[in-house]
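A single protein chain has been omitted; all remaining protein chains appear in their positions.
Note that the chains are named A and B in the order they appear, and that numbering of residues resets to 1 at the start of each chain.
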Amino acid sequence: MRELFEISDRYIEPGDANGLLYEPLENGMTYRATTRYEVEFEGEKEALEAFIEKTLLDPISQELHEGDDPALTDFTFVLEYGMKPGALDLEKEAIMTYYRGIEEPGFELKSLTIRQRLYLFGGSADESDRFIRDICNAAIHNWNVISAG
Amino acid sequence: MTTETESTPPAETILDSIAEAPADHYRVLKISDLDGEKLYELSQFMKLSLSQEDMLAIQEIYQEWDREPTDVELEVIAQTWSEHCKHRIFGANIEHEIDGEKETIQSLFKTYIYDVSHRIFDRKPGFVLSAFHDNAGFITLDENQAVCLKAETHNHPSAIEPYAGANTGLGGVIRDILGAGKGAKPIGSLDVFCFGAPDTEMDNIKADDVLHPLGIMRGVVRGVRDYGNRMGIPTISGAIQFDDSYIYNPLVYCGTAGVIPIKDIDKEVGAGMKVIAVGGRTGRDGLHGATFSSAALDTESHEEDQQAVQIGNPIEEKKAADFVLAARDEGLIEFITDCGAGGYSSAAGEMLEECGGTIDLDSVILKEPGMVSWEIFISESQERMVLAVKPESLPALRKLADLYETELIELGDADGSGILKVTHHGETVCQLDCSKLHNAPIREMKSQWTKKTEAVEPPLVENAGEDLRSLLSDFAIVSREPIIREYDHEVQGNTVLKPLAGASGDAPQDATVLRISGSDRLMSMGLSVLPEWGKTDPYAMGTACVDECFRQLVASGADPDRIAILDNFCMGNPDDQEELGALVETVKGIAVAAEAYGAPFVSGKDSFYNYFETEEGPVSIPVTILVSGMGIVEEASHVTGSSLRHDDSVFALIGHTQGHLGGSVFARQKGLEKAEVPSTDLETAMESYRKYYEAIQQGLILSAHDVSEGGLAVTLAEMAFSGKAGLEIDLCSVPADDEMSKAALLFGESPSRLVVEVAPENLEKLADLFEGLPFAALGRAAGEHRNLRIDWGKETLINEPIDELKSLWKNGLAQYY
Partner (left out) sequence: MEERPCAVLLKFPGTNCDEETARALETVGFVTEVIPISALKPESLVGVSLVVLSGGFSYGDYVMAGRLAKLVTEQKIGDTLKEFRDNGGYLLGICNGFQILTQLDLLPAGSLVENTSARFQCQWVTLKNRAPESPFLSHLPDTFEFPIAHAEGRLVTQEESEAKGYLESGAAALTYTEDVNGSFEQIAGLQDESGRVFGLMPHPERFLHRQDHYDPDWSHPSDGDSAEGEENRGSGYYLFRSLFESVTSASS
């Protein structure tokens, strides 16, 4: 079975997207970052959800979204990227190591894929190539762009 | 098992045509019948980075042994003979021509590094405790402890993936320290970068898939940050050079200092010991790093080597470090070394080259199944250390490994046979007499250098205040604060003189000083990198770099007779005679300065092939040397910062000012590429440094700042950035060449100069101490205003509000990082 969880921060204000780029854009954009966890598992879904909440979510500063729909709305586009197969994902390693140490998790975690999502607001969807160029590196990352609508 | 065995066979390669596979995991390669060309093809196919000549030499060795090599053996020899491990250019015979005069140099390393240092060792018995043979060189701190320093480059990986490249670069040099002696404790790191300018226009990058300098800078800084901070090792010292020549080949130097009980420096492997490994697992992620770094970059390497990029795991290394230091303290380690370039093959090779022994690859815990013998043996997976221990220590070591949650494997045994044997799946896959492998063919090379400078009329200075503002805003000079604050430079609680200090906490310092736990003495760290000088006068760059590093250490309070230095070279294409000529001249420069100052080299490294094939032809970096150094500070009261302290003090200048502007930031801004570069009067400088140290011991010096990038005017401004007072300076009595230009007086970068702050009542004492040496009173701190005012006799050259100057300097990099 496959479940998707996306975690967003409640208190982090949208940032100036020019800070992510080598050269500033003509029309400024802002961004917010979230993290998306894609889990393949066997067993009780409730146990998985409890694990996710206990391990990954900070109820004070974060919000958890389950399912396929993007957590945020009104974006121009979303750049989603993560470690490509074979490249070390330190967060994933930490989570998997902790999971393996749990005595009776109640579910079997088959695989975990972590993706960073950058929601870009304002500006134009045509700028996505520049964000890919300046943020992603084919040496370690793979990525995809989610367009609005 | 779903392994596919019947897929379409690829076209037969040179390897297939000569390979016999006695088993799935290794092959015997029939090389005895191959001619030179075929041998070279094989080297290229296997990515061995061995020349045709090397391959022929290997063929000859195997003919003597009357057998064929296995793929594991060829990989081991390639690692052993790689430039990265063997430094064959520094050992080459070089026919050198300088301004038309010819000479032959048999080994740059032996002539200018090793021999020079050994003459100094003889002059200073007991000072250097170990040099050149271990992972890092040690000098005596006090009766019980020694300190060491090691620096490395990680240029090519950082060009391809800056974050990962810098992060594994720092991780690697930290392991060097953990593997020095029986395990030294890392106590501070330095990082030095050379990048293209952060505002480089995209259109000026003439190749595909080259990262923008800003992307490289951000990635590299974060890589150093995330590794150093997590390891809990303060990153205390650094420098950044910006120049277009580094757009395609950024340089990333990482260095780490360590401390060790003197009794734990000597280490030896003996028959009967167990070889163990701790730390990370072994995977395919780290194949061919050593040979990769011995080759040039092009766009293709950016695509092709995407598989090779490793990302560091600092917590893995932290656990291994905790284990190593605890094991050392319990006396459980007989020998230790890091797993760096060449992986287990060079670690075990180093450990067993004399003693001999067996390594069992079945003991290795793998990240992925199905790795063949050579892959396991040369994998450069990060965060691994290899140790030799007594068998009876194993239970205690296992306990410590459990305690610190690191994996420990029994890799093999040392047996006294002198043979390095490797087994895998019950078969011997490698059996080499390492003593027979030391004779890699000596390279024959040619180099030449001709003078590039000429007499240039110094530009008229019409508005010195504007020129000063422009210098303080230059990328070469602007504050590195945004970067420095990303590094935890105070973890371990011993950073006494911080990289940013003074009354306002944000003014630049020359060197950084660390307290050493368990000692009354301290250690100072300094460094110098002046590539602009080397473009026209590499010899002067060499002397000036040693001088600047040495001067920083002395300024901060180190004893000039207890300083040791490191040489880390980077250059473009060594097969280009002019480029190699620049290297030779640089080496001569550092050697003569090191000898004059009695500052031995205790470690060094070199990185070649930093050139890139762009659309417009090859671009090489200028020969770039990083001289870094450590000095012993006798007591805490000697520690001296570079920021103005009192509003009623007086200022003096030590050292002679030359008229030459070459190499200076000012000359670069004014387009004086060929201006003559200042030379270093080593004897006078050394005498001055000794006198300065006497003044330190007498408590006369309040603060001191070296005159470097931007010249005297920038030095004074930087001292005043503490905000404690204004400055009133008169240059009329500055010891200088006849017919000085204002430009050279204010902005020239003559070496060996220090500006010092002293209490008014101590000025005469100080002047007496410097009798017969270049020394002059400069002026006074002015509590009544906050301007930097510099006069030359009756003429006021500069009168600028310090807060305005500081704001230019402080914010120059902030908009980019």
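Criterion: a residue touches a chain if its C-beta (ideal position, glycine included) is under 8 Å from a C-beta of that chain, and two chains touch if they have at least 3 such contacts.
Here the structure is a predicted model, which is why all the values come from computation and not from measurement.
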* To do: Check the options B:645, B:690 or B:785 and report the residue that touches the missing chain.
  => B:645
* Where the complex has a chain not shown, which of B:232, B:418 or B:735 is the residue touching it? -> B:232
* To do: Based on the whole complex, identify which of B:314, B:560 or B:711 touches the chain you can't see.
  => B:314
* Considering the whole complex rather than only what is displayed, give the residues of subunit B touching the chain that is not shown. => 225, 229-232, 313-315, 318-319, 322, 402-405, 482, 484-496, 498, 500-505, 517, 636, 639, 641, 645-646, 703
* To do: Kindly note down the residues of subunit A that lie in touch with the hidden chain.
  => 9-13, 15, 54-56, 58-61, 90-91, 93-95, 97-98, 101-102
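Here is the rule we go by: only the chains that are shown with their structure count from here on.
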* Structure fact -> subunit A to subunit B, mean C-alpha position gap in Å, rounds to 37
* Structure fact -> Per the touch rule, the subunit B residues reaching subunit A in their complex are 160-161, 164, 201-202, 211-212, 214-215, 219, 284-285, 302-303, 305-307, 309-311, 313
* To do: Quick one: which bits of subunit A touch subunit B in the complex? Just the residue numbers, please.
  => 22-23, 86-88, 90, 93, 134, 137-140
